[in-house]
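This is the structure I have questions about; it appears just below.
One chain of protein is taken out of this complex; the other chains stay put.
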Amino acid sequence: MPDKLLIEAIREGLFQEMAADERVIVLGEDVGKRGGVFRVTDGLLDRFGEARVIDTPLAESSIVGVAIGAAINGMLPVAEIQFLDFIHPAMDQIMNEAAKLRYRSNGDFECPIVIRAPYGGGVHGALYHSQSIEALFTHIPGLKVVAPIDPYDAKGMLRSAIHDPDPVLFLEHKRAYRALRSEVPDAPYEVPLGKARTLREGNDLTIVAWGWYLQEALAAADEFMAEQQATIEVIDPRSLRPLDSDAILASVMKTGKLLIVHEANKFGGLGGEISAIVAEDAFAYLDGPIMRIAGPEVPAMPYSPPLEQAFLHDKHDIRAAIERLAAY
Amino acid sequence: MPDKLLIEAIREGLFQEMAADERVIVLGEDVGKRGGVFRVTDGLLDRFGEARVIDTPLAESSIVGVAIGAAINGMLPVAEIQFLDFIHPAMDQIMNEAAKLRYRSNGDFECPIVIRAPYGGGVHGALYHSQSIEALFTHIPGLKVVAPIDPYDAKGMLRSAIHDPDPVLFLEHKRAYRALRSEVPDAPYEVPLGKARTLREGNDLTIVAWGWYLQEALAAADEFMAEQQATIEVIDPRSLRPLDSDAILASVMKTGKLLIVHEANKFGGLGGEISAIVAEDAFAYLDGPIMRIAGPEVPAMPYSPPLEQAFLHDKHDIRAAIERLAAY
Amino acid sequence: MTSVGSGGTATIPGIRAEAPDAATSNLDLDHGQLRAMFELMLLARALDERTWLLNRAGRVSFAISGQGHEGAQAGLGYAFDTSKDWLHPYYRDLTLVLHWGMTPRDVMLMNLSRKGDPNSGGRQMPGHYGSRRLRIVSSSSPVATQIAQAPGIALASKLRGEDVVTLTCVGEGGTSEGDFHEGLNWASIHRLPVVFCVQNNHYAISVPMEKQMAVRHVAERAAAYNMPGVQVDGTDALAVYRAAREAVARARRGDGPTLLETVVYRFTPHSSDDDDRSYRSREEVEEWKARDPLIVTRQRLQALGALTDEQEAEMQSRVKASVDDATDFALAAPLPDPEEAVTHVYAG
Partner (left out) sequence: MTSVGSGGTATIPGIRAEAPDAATSNLDLDHGQLRAMFELMLLARALDERTWLLNRAGRVSFAISGQGHEGAQAGLGYAFDTSKDWLHPYYRDLTLVLHWGMTPRDVMLMNLSRKGDPNSGGRQMPGHYGSRRLRIVSSSSPVATQIAQAPGIALASKLRGEDVVTLTCVGEGGTSEGDFHEGLNWASIHRLPVVFCVQNNHYAISVPMEKQMAVRHVAERAAAYNMPGVQVDGTDALAVYRAAREAVARARRGDGPTLLETVVYRFTPHSSDDDDRSYRSREEVEEWKARDPLIVTRQRLQALGALTDEQEAEMQSRVKASVDDATDFALAAPLPDPEEAVTHVYAG
């Protein structure tokens, strides 16, 4: 199977879904001629034309609003928000409209839209090109939120998301676009939403991590295991809502220890929910505190290299947390 | 000291702050002639005039945007969002602008605004007049979020919020406006932001609850204590960000058991964060799972009485949870 | 109260205003259709009045009204092909949804939040209409969100090459929202088959026009989108019909959207939770009630020889029977089961 970059896997997924189903349209700022500011949609306009690949006005609320309307009338729109940091003007359309349409109509209407958005930092993007605000969306019933980081997962989950009858926020870590590769089949395939992936099996400690920090967590876990007898289970939830809490609970029931790692700030981050699920449903199995490594409580990532570095965590921080937790 | 309703305490607070400081202005939909759809701002227009009590266009983003601009230029604006359910169009102004202004300017600018918003359900308000979405805001560094339910607290915290140099989201439970009374001094006073209030002292179990459900939690705790030997500590955080985690941790270190109660849906609610803080920093003291009673995972509260009832919890549900937890 | 619309004809630079007299000539509705249109208005009014009675009797906990808007909505509705066109309504659109196929029973099931209410199964407050079968989009409460969605509905129709027009409505207050701007901008850039109807009743709850916008006529806002802005006297159903017919024809021709402002008045408080006496004088209300669209339309039909007293009496008794039936039916219907509170969050 050929190796593909994350960005290639997503682009290929978009091509294939558009080719397979006329109902799929793509819309967003600069997605057409420019092929997206990250070039994710590069080539779509040439292949599918202006009617289905739409360069929109600079207006996020209407990007999502139009996607909702088109979905109501039979299309499968894939909207792009240029940076997750700019999704706020569309929050009303996402949270009050897309997420509530099925419920409020007692199941009469549905809203099969996908909203793709690059997120995350470590790319000198500063406050407004680095945000990891997934927790604002994972709190919303009616919405699905996924954040695959592995190219294989991304292509398969994109297909699942497009064909999912509910609205899906599809998060793409921008630092990973051209940094991560994996084996990705050329043919279309699905990876189900709502299922975690276990990247390392282990017995002594569980790490739940997503986004870019999954790489750091894996590196820290591998280093630790190379030096110690203990084994670490590393889980990528991939899907943040619905969350595969069964997989997480089963792992913690086995290992007794949980470390959660995410880039978003800690207070109110999704890590808190994961911790709470475990503290409620697997309390008796816990052999130590549930620990979290997360972003600092500052409004967003700063720009200047030393400041950005101070914001970010790496495998060393995670390794230190592993050691503290393993010592319990 | 005279007894006052929650709505009276807030109104009195607004009057007194406007009278004491010309920089305080009030703006929002229907806050002027109509005195607010709940009548919270009733009488302000007559007393302070159109220049300082502004009936705004129906446009939440600009209500907050204008408040930010006025605050930058020396005013202390108190904006009203008619229902918390309609705050979404203003999320960009709140989260990306107000909350980040101090940080992004390296402390050069500040944003002393207050955004008042009625929230919560149980009033036949259905999906869009019942929401408890405080967790979307408590995740945001730079923002403060308070939800006093006791009239005494509300008046004192409103004063603190208005004079606080940072943006404060001030949540008022609409079901409590005319249902709850307490002793409220006529003269102005402050209740600090960031400090919890302990309503019952106890040794065997801690309940953290806010909003309307605090009443239900108190009723359940009192009933339980009347029948059993055990004592329950009941804490109202009042301030949700900053959260008085010291008070909560100290209580759980004493009681060993924690039950969290809130109206918002559970997944990603602030209860998860509270649980996680305890599971991280007071793990060794825990004698049982951390339990949460919260709203169901549906998009928002439905309208028809049997549906609304099915959504809501009451003291019986809380009592049942207390019994389960006490049994550990 | 603004002066426009009061007389019916407004001459606004750059805005085409419909003259009410012109509207009665050159009509393609026969007398039967005119009577049906009038009966629709009578039915909407009667259903609405019954709802307020039920509200006062404590049977309905919330009422929000289209009283005063019936003429504008009836004229508007008749310009569309309800067998294929889409409606994305707002909460005052009772007349429109009845025209689109919703029955009085459906409406009363909603008002009484009964099981089987086709709008939302009792989940939403009254006034939140919706039916996929009828192509009426389920509406929410946040004002003006529909304006950003309607272009998407029309885009899909256009992509499939269908001859389908989308109608969406909002109050004049809703035109202050960012979504109003974004939706009109989208529709106009892509020349989408949408008719945006602003039902201007001069108040957003208590906030009068002059505190909502600096233009005197909502239709002036069309200039920002290079689309026709048409203001029409909304008390005159036939004038509205003519203006709407042109907007629909324009949309079907592929020439794009129109902003249609119907100047009306709401005869009730904002909702059953409101008291309008603090912000509207009783004289102002009475002045507008003298131009009740039901009165105006009755006179117009009589002048055209399309309506006799006898015919109206028959209509009134049909309407009453229908409202009685709907009320009885809905009152007898069960409330939703508590278990229904947690279904339909996600598919499957």
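Chains here go by letter, A, B and C, matching the order in which they are written, and residues are numbered from 1 within each.
One rule holds for everything that comes next: contacts are C-beta pairs under 8 Å (C-beta built on N, C-alpha and C of every residue); 3 or more make two chains touch, one makes a residue touch a chain.
In this text the structure is predicted, and so the values were computed from the model without any measurement.
Visitor: Name every shown chain in contact with the chain that has been left out of the document.
Guide: So, spelled out: the chain left out of view touches A, B, C.
Visitor: Quick one: which of A:Gly120, A:Gly211 or A:Pro302 touches the chain that's been left out?
Guide: Touches the omitted chain: A:Pro302.
Visitor: Of B:Gly13, B:Gly32, B:Pro57 or B:Pro237, which one is in contact with the hidden chain?
Guide: Residue touching the absent chain, from the options given: B:Pro57.
Visitor: Taking the full complex into account, find the residue in A:Glu12, A:Glu29, A:Glu80 or A:Glu97 that is in contact with the omitted chain.
Guide: Checking each option in A:Glu12, A:Glu29, A:Glu80 or A:Glu97, the one touching the absent chain turns out to be A:Glu29.
Visitor: Pick out the residues on chain C that sit against the missing chain.
Guide: Those residues of chain C that touch the unshown chain are 13-14, 176-182, 185, 188-189, 210-216, 220-221, 223-227, 256.
Visitor: Please give every residue of chain A in contact with the chain that is not shown.
Guide: 29-30, 32-35, 37, 55-62, 85-86, 88-89, 124-129, 296-299, 302-311
Visitor: List every residue of chain B that touches the chain not included in the displayed model.
Guide: For chain B, the residues touching the absent chain are 25, 51-52, 56-57, 59, 61-62, 64-75, 77, 89, 92-93, 96-97, 100-110, 141-142, 144, 164-166.
Convention: only the chains that are shown with their structure count from here on.
Visitor: Could you name the chain whose CA centroid falls nearest to the centroid of all protein CA atoms?
Guide: Of all chains shown, the one whose C-alpha centroid lies nearest the global centroid is B.
Visitor: Compared with chain C, which chain's mean CA position is the farthest off?
Guide: A
Visitor: Please tell me the distance, in whole Å, between the geometric centres of chain B and chain C computed from their C-alpha atoms.
Guide: 37
Visitor: Using CA atom averages as chain centres, what separation in Å is found between chain A and chain C?
Guide: Each chain reduced to its C-alpha mean, chain A and chain C end up 42 Å apart.
Visitor: For chain B, which residues are shared contacts with two or more other chains?
Guide: 61, 85, 88-89, 127-128, 297-299
Visitor: Indicate the residues of chain C shared as contacts by at least two other chains.
Guide: Counting only residues that touch two or more other chains, chain C contributes 120-121, 123-124, 128, 140, 142, 178-179, 340, 345.
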